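Left out: one protein chain. Kept in place: all the others.
Per-chain numbering from 1; labels A, B and C assigned in written order.
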Amino acid sequence: MLDWFRCLQEGRGSEYLKSMGRAINVDDFRRRAQRRLPTLVFDYLEGGAEDEYCLRRNVEVLRNLRFLPKRLRDVTRPSCSIELFGRTCSAPFLIGPTGLNGVFWPNGNIALARAAARASIPFVLSTPAQNSIEEVAEKAGGELWFQLYDINRKLSENLVEGALRSGYKALVLTVDVTVNGWRERDLRNKFAVPFHYSWKAIWDGLRHPSWLWQFLRQGMPVMANLVTKEESNAETAAALARRQMNSALSWKDLRDLRALWPHTLIVKGVLDSYDAIGCAKQG
Amino acid sequence: MLDWFRCLQEGRGSEYLKSMGRAINVDDFRRRAQRRLPTLVFDYLEGGAEDEYCLRRNVEVLRNLRFLPKRLRDVTRPSCSIELFGRTCSAPFLIGPTGLNGVFWPNGNIALARAAARASIPFVLSTPAQNSIEEVAEKAGGELWFQLYDINRKLSENLVEGALRSGYKALVLTVDVTVNGWRERDLRNKFAVPFHYSWKAIWDGLRHPSWLWQFLRQGMPVMANLVTKEESNAETAAALARRQMNSALSWKDLRDLRALWPHTLIVKGVLDSYDAIGCAKQG
Amino acid sequence: MLDWFRCLQEGRGSEYLKSMGRAINVDDFRRRAQRRLPTLVFDYLEGGAEDEYCLRRNVEVLRNLRFLPKRLRDVTRPSCSIELFGRTCSAPFLIGPTGLNGVFWPNGNIALARAAARASIPFVLSTPAQNSIEEVAEKAGGELWFQLYDINRKLSENLVEGALRSGYKALVLTVDVTVNGWRERDLRNKFAVPFHYSWKAIWDGLRHPSWLWQFLRQGMPVMANLVTKEESNAETAAALARRQMNSALSWKDLRDLRALWPHTLIVKGVLDSYDAIGCAKQG
Partner (left out) sequence: MLDWFRCLQEGRGSEYLKSMGRAINVDDFRRRAQRRLPTLVFDYLEGGAEDEYCLRRNVEVLRNLRFLPKRLRDVTRPSCSIELFGRTCSAPFLIGPTGLNGVFWPNGNIALARAAARASIPFVLSTPAQNSIEEVAEKAGGELWFQLYDINRKLSENLVEGALRSGYKALVLTVDVTVNGWRERDLRNKFAVPFHYSWKAIWDGLRHPSWLWQFLRQGMPVMANLVTKEESNAETAAALARRQMNSALSWKDLRDLRALWPHTLIVKGVLDSYDAIGCAKQG
């Protein structure tokens, strides 16, 4: 994880760059993703909801963060590690749960989980991931967390049990998509599950042959956590794709989940302080 | 009214879009209006006064509004309804009084009033509307309010009586155009009543045939509330068009109006807190 | 002065516009000035000092001013008049002292003073004006003020006596140009007094024939207040043109001037509060 930091310190910028394919900053990676991925997929990755106003505000707020450095300390062995939910993490961030890692790159979830393991930071597998809970645990290892979308009770229980059995350390319950965002790029691209094979989408794929070739060889991605359970079907996957969650999700469901899951339980998407207090009371 | 919201929740974005002619956001509707309407008319619709500085500030202020969502509540049956002037309204907004609805679309006031009725929100008919008070009440129904420009006493009394007779629920007295704004686009376009048939304006109309055809078939719009009264004449209409109001309008007039109108009376355009207190004292 | 306001109220926008040569806002006038004036002269008129950063900030600050209107008052006879230095002024502004009015338009000072007289607002004649103190008083009349640059004692006394004799009502002492601003456009254009007849400047003049013709007919502008006094000479005019003032100007000079001038005395260019208190003490 601290490759970059160590390279900086040792002045090995050019070596680091070589390993990164000459990408110098986030924007370089962004441009390479844009070249490689079909527009449809790239827009899903980069787009935000509602004029992307909130997205821009987030970037701006991050930019305005400033560090106050302390000088004259021995920084021969710098450490960015923090304690997060009672566990030491070698950097103050983690790889968050994003749904379509396996669409951006074949077995993207396993690649990311391995990178996280190497860097000693957590990787959060999402519910609609293209690799199953068990597969990621087996092939990548490291500190794994599981993100849960509550679609229906039975499915949730199965998923939670799977995560527990495979040794996941934390459960992340997403509560901020009871209504899906109005993602305008996806609407214009008609990006949906089940996938809509329009001429425009096919042409988009053909224009990005390296991406297409990877997926033709590996098979199109599926939502592995749903496929392997008995109640899986196209309808649930579609519900998941358009983030059509159990809109009745409430404090009672949280209590039930708390009873089911013995480890750390994180509620993702809380903005209101009273809600935060409510969560704290549940433990 | 909540069509959009329900579609979002049920993931029926594409169905909703089809019904909206593929317009995804307000800007899409704006572009379609720009294509359809003569420049003259579009500029009236979109333009603001004095370098449009205030217009831009309004947009900016609206953009900076942020919601604080509460999570873990059952939102299976979401409701945006609020109580407004003692009446329940299914959404926290209404269709405000705009003068030239009937120029944008034939019988535009009736179309809007019907949409409002379907959505259970109020529609406010303006004084210079192209459909009369009686016609809108009869053809659209729903919760109707009437907006009053005070040009002269006799006309105002006739209009208020008409609104009362037709069952309008609230009267909105506009007090912020005693002097008209310096609308620069309209000045450049020579947009005025009586309409000025310049070659430029005629060419503008010819370039927008779908709009022109509608109005050739239906007849050019008139200010229906003035035409049907005896004292109507071109001069009053012209005064109205350039918002040349009774500049002597004062607290006494408000008191008289209060005596005349038994239902809710709203004073539109108050910015100063002392003025607001004054209005409250009038009831 | 209130022509514009009255036209607005009476809806005579188009009449007003015709009288203004179809200029709708300040930017229209700006563009017309740019077309008519040689670049050299226009840049002097529009340019600011030091990257024009302060100029932009001034515009921005003015834009951010907002009015808080009061409603429901009789505005049949609106009045913007204020009391300024003990005298009623029909609008809350005046025509400030700008040095080269006579370069922008032949006898520009007289034209502006007449406009001010018609509008019942003060006109401030500048020291380097192209019309003399006496000529403006005689040909324009109205409320006249005189702006004084202190170059040397003898000249100042002569000017002050002239203003007193001609019935000027206030004296405006400029104290903020003891060092001239770094006006980058003028430096690039080599705009200076005595005028530098470069090929570029001559070409600039030839490309603006209507301006050139006016000045060929009327004679090139001179600094009339210096020409008519005995000690006038090219050197003083040059000093004035580059605002090379008496840099030793201090509180003692102000006291002397106070003794010399019986009417209102305004010190222009004070920003520091202690300086303001000092001025107040002088009366």
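Rule of thumb we're sticking to: a residue touches a chain if its C-beta (ideal position, glycine included) is under 8 Å from a C-beta of that chain, and two chains touch if they have at least 3 such contacts.
Keep in mind the model is a prediction, meaning the values are calculated, not measured.
Looking at the complete complex, one finds that the omitted chain is in touch with A, C. When the full complex is taken into account, the listed residue touching the unshown chain is C:Gly278, out of C:Pro78, C:Pro106 or C:Gly278.
Note on the undisplayed chain: of the listed residues C:Arg63, C:Arg188 or C:Arg207, the one touching it is C:Arg188. Not every partner is drawn; the one left out touches subunit A at residues 5, 8-11, 13-14, 17, 24-25, 27, 63, 68-76, 78. Those residues of subunit C that touch the chain absent from the view are 50-51, 53, 175-176, 178-180, 182, 184, 187-188, 190, 192, 238-239, 242-244, 247-251, 253-254, 267, 269-272, 274-275, 278.
One rule holds for everything that comes next: only the chains that are shown with their structure count from here on.
Look at the contact of subunit A with subunit B and you find different residues on each copy: under half of the numbers used there are shared.
With centres set at the average Cα position, the gap from subunit A to subunit C is 65 Å. We define each chain's centre as the mean of its Cα atoms; on that basis subunit A and subunit B are separated by 46 Å.
For subunit B, no residue reaches two or more other chains under the stated contact definition.
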